[in-house]
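Note that one protein chain of the assembly has been removed; the remaining protein chains are unaltered in position.
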Amino acid sequence: MIIVTRMDATIAMIDRIREHVEACGVRTYAVDQGHPGRVVIGCLGQSDGLCASAVRDLPGVEHLTEWRTPYRLASRAMARNGGCTVVRIGDGERAAAGGPELLVIAGPCAVEGRQMLRETAHAVRRAGAGALRGGAFKPRTSPYAFRGLEREALLLLAECRRDTGLPVVTEVLDPRQVEAVAEHADVLQVGARNMQNYPLLCEVGRVRRPVLLKRGMAATLTELLLAAEYVMTSGNPDVILCERGIRTFETDTRNTLDVAAIPVLRRETHLPVIVDPSHAAGRADLVTPLACAAVAAGADGFIVEVHPRPEAAWSDGEQSLSPHQFAELMTVVAPFAAAAGRRLSGSPDGAVREGQAA
Amino acid sequence: MIIVTRMDATIAMIDRIREHVEACGVRTYAVDQGHPGRVVIGCLGQSDGLCASAVRDLPGVEHLTEWRTPYRLASRAMARNGGCTVVRIGDGERAAAGGPELLVIAGPCAVEGRQMLRETAHAVRRAGAGALRGGAFKPRTSPYAFRGLEREALLLLAECRRDTGLPVVTEVLDPRQVEAVAEHADVLQVGARNMQNYPLLCEVGRVRRPVLLKRGMAATLTELLLAAEYVMTSGNPDVILCERGIRTFETDTRNTLDVAAIPVLRRETHLPVIVDPSHAAGRADLVTPLACAAVAAGADGFIVEVHPRPEAAWSDGEQSLSPHQFAELMTVVAPFAAAAGRRLSGSPDGAVREGQAA
Amino acid sequence: MIIVTRMDATIAMIDRIREHVEACGVRTYAVDQGHPGRVVIGCLGQSDGLCASAVRDLPGVEHLTEWRTPYRLASRAMARNGGCTVVRIGDGERAAAGGPELLVIAGPCAVEGRQMLRETAHAVRRAGAGALRGGAFKPRTSPYAFRGLEREALLLLAECRRDTGLPVVTEVLDPRQVEAVAEHADVLQVGARNMQNYPLLCEVGRVRRPVLLKRGMAATLTELLLAAEYVMTSGNPDVILCERGIRTFETDTRNTLDVAAIPVLRRETHLPVIVDPSHAAGRADLVTPLACAAVAAGADGFIVEVHPRPEAAWSDGEQSLSPHQFAELMTVVAPFAAAAGRRLSGSPDGAVREGQAA
Partner (left out) sequence: MIIVTRMDATIAMIDRIREHVEACGVRTYAVDQGHPGRVVIGCLGQSDGLCASAVRDLPGVEHLTEWRTPYRLASRAMARNGGCTVVRIGDGERAAAGGPELLVIAGPCAVEGRQMLRETAHAVRRAGAGALRGGAFKPRTSPYAFRGLEREALLLLAECRRDTGLPVVTEVLDPRQVEAVAEHADVLQVGARNMQNYPLLCEVGRVRRPVLLKRGMAATLTELLLAAEYVMTSGNPDVILCERGIRTFETDTRNTLDVAAIPVLRRETHLPVIVDPSHAAGRADLVTPLACAAVAAGADGFIVEVHPRPEAAWSDGEQSLSPHQFAELMTVVAPFAAAAGRRLSGSPDGAVREGQAA
């Protein structure tokens, strides 16, 4: 059940409504719809015990509606001010997903050492990236493959953030590591393989760090939004969704980028949506056209793999861009960002990038 | 085998090389690589009977290479001047696919009558479409569904062309109808269900009308290019490829637009590639973002369903745009076309559209 | 609309009901539900013009129901006597699909010549096959691949039938060839690529030969049944459905055998259902376990590729069994057939096979 309050409802009335509902054993979640304006109170979980007519009679209630979607906090019905949620990233909130600037996250698949990470970080910052990615704990299909430098990589990422000012994004695989990773990372990534790892979703829902949630290889968009709902009902409202390609019969690409997911999600949720063209394509030569397509379809940003020497990368070399290729990508994407009414993120000196995009 | 001639090879030498190869029972196909310049001679079919060293010794031969792909005439190796093939459409060649202008084809799923067709045709022309689509023979999943006005629809399409100047695109289903359809239509569409209907491919390969070849629902890109090869080896070089979504587990959209198919095809073939966002999405509200994504990914145009009253359409109403929505789509797409270095097609008064796209 | 007549309805009453309905422009199709018993009259196509209450008042009408499925003649509601349709094959009706005997069709992918066909035919007959397969017109992904011996192959197949008594099954690709193929073949196969080739479906619907209709690579079961409906509404009730694997992300097999299609189709239609484990697997070593699985799931038979020397086959060698392997397959399948309450087909000297299966 969703309760919409009257324009003239007071804070006390709203508190009273929520108390009434919670007394029936139903959690509530409230969002403003604007200033001045209505508040929407979402009733979470089973609301069997709630008597609709009793709720309707409470002072300040305008009307009740039913949830039309299985996800609730993630649904557009719960958008603040009817708009999109802007998820701010990093201590100084240097970067954000969902605002006028596109969020561009770039960096190596895995952190392989201090030198390569630093080199990449400076290069992507210069080219206009807004955040640095780098795998510390790597989910690998084979137990014999390199699984990341783990804690050492976290420290290197933190060091790079100090050097470059770029907030860092890294994947977390294990609910037992969430706290440790959250200490060093600005954004916790939940990978495609873990989209339905519920203990992990609940754990990242308990920390105060934005979560980058990747769509599973065979997940529907409803399942993706329900995974976001796990994070949100655990207390963390800052979820960034990421389309990264689904598994189909097509083998020319590693996965099939479902570009329609972007406008579908826009209609279904207020959460920001970015795209991972590197994993979708699995080939460096397709990353730029896919990033352009995503921006044109309305994405709030993208995350790409960049490595100083892709041919020598310990993992995902075929799909990694060199720093030079990444700079080219940014130049090619800029006019599409402008056509979409967006700016590229993270330009420390703003004007450059905006100038290009004009 | 592919034979590359020397810069100074004369026409007589090239003719001699081809005669030599054809005498071994192998068909040849030659394309210029530029002016002045080399000629590339493709040897089609099994070249087991050909002695490589004998060919290498012929005057004018620079070197031989092997085909790297199962398709040959469609392969990039056979691009004229190393570029893309421009397929010109219509008597006055008013429209084209593969040139600097995007080809925009718009019109109803099925021709339902004179009035609705005329109304749609004028509206899409005003909004900047370069060609008119309209189904005369409809492939329908159920034998009980409306299968098109058939011959009557062909005449109405021809009438609309006279009125509006727009070349017309219509589907052909049956090899026995190819000639009759080609009499009235400017482009013969081979639908997704018929992508591997080889008798039909051979038949449309024998007429002098461009072919719009749609990718099958579960076809790989190699299979699509081999289907184009059937048309081309039958004598018709004018094939326009069309990505229209593939069938996957995802049900939020009717099909999954494989936007990566565009840059993959760009690397594999010299043929132009357009996109059908209407069938990919199956929902009118997603057509515009998908068209924008396709243009950003490098498509040479798109084909969309437009109906004067989508809610009353006899087929595909949910995915049809109203004329007003189509005009909006054109406005939204224009800056993405400009960002891609392209113009929108068919603007009768050019300047307007180009002005928007600037 | 479906009209169910009373137990005591006379033939004259039934004729009167059908006349009434047909006078409203609606075709009818009637099947007996048993002796003595009801007749079910299916009203095909749009029955908007029919007044239900007028029909209900006609003498002999018991009640009316609505079609619950988009396919009608193929639907279980139209099963004769509530059972399965037995499709009889060949002049002496030596073989059948849907009866107590499983229909086993075996033979080469393509007819490559007299000797190999004869050798295969005798071998598969000895091992208990009930019909001979052999491609005369081959649908090939590439225009450069061998497309079959065409008319010559038809004559060789007819010759083999005279020699061995086995009815022959061969594919037809082109509506213009249907009559010629039907002259020589006992069963007309419509391949997976042509499942939605509607002119072809209509044409095979006009001849008096059973049709083996293969499921398309990405076709739903509803689409398969609607394809059968095209054949049936064109006048041919003898359709045998064939599950041959669908296209999925899995690459260990050429296609993914959808074994659940068998029981699903059993519930939806009265038509017999066989399986093609050769094309599903794409590997000879998996053909026998897949055939066993299909029989256990309730299939009415299977069609397998057998070649005297698979390693030298002009097409599909990897998935072809040698005659010896086919004989082994029959031995392994026999107890599963018995467990399913079925016999293997075509045993010239019956006892052997039945003995094994006991």
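Per-chain numbering from 1; labels A, B and C assigned in written order.
Following the convention adopted for this analysis, a residue touches a chain if its C-beta (ideal position, glycine included) is under 8 Å from a C-beta of that chain, and two chains touch if they have at least 3 such contacts.
Values in this document were obtained by computation on a predicted structure and should not be read as measured data.
Annotation: of A:N194, A:N236, A:T253 or A:S278, A:N194 touches the absent chain (contact as defined above). Of the options C:T10, C:Q46, C:Q115 or C:T251, the residue whose C-beta touches the omitted chain is C:T251. Only one residue in the set A:P139, A:G165 or A:G317 touches the chain that does not appear here, and it is A:P139.
Taking the complete complex into account, A:R247 is the one of A:R38, A:H184, A:R247 or A:R343 that touches the chain left out.
Interface residues of chain A facing the missing partner chain: 44-46, 70-72, 139-144, 173-176, 193-194, 196-199, 216-218, 223, 226, 229-230, 233, 247.
Touching residues on chain C toward the chain that is not drawn are 218, 220-222, 246, 248-253, 256-264, 267, 280-281, 285-286, 289-290, 292-298, 335-336, 338-340. Residue-level contact of chain B with the missing chain is found at 247-249, 251.
Convention: only the chains that are shown with their structure count from here on.
The centroid of the Cα atoms in chain A and the matching centroid in chain C are 51 Å apart. Look at where the CA atoms of chain A average out and do the same for chain B: the two points lie 37 Å apart. Looking at chain C, residues 247 sit in touch with two or more other chains.
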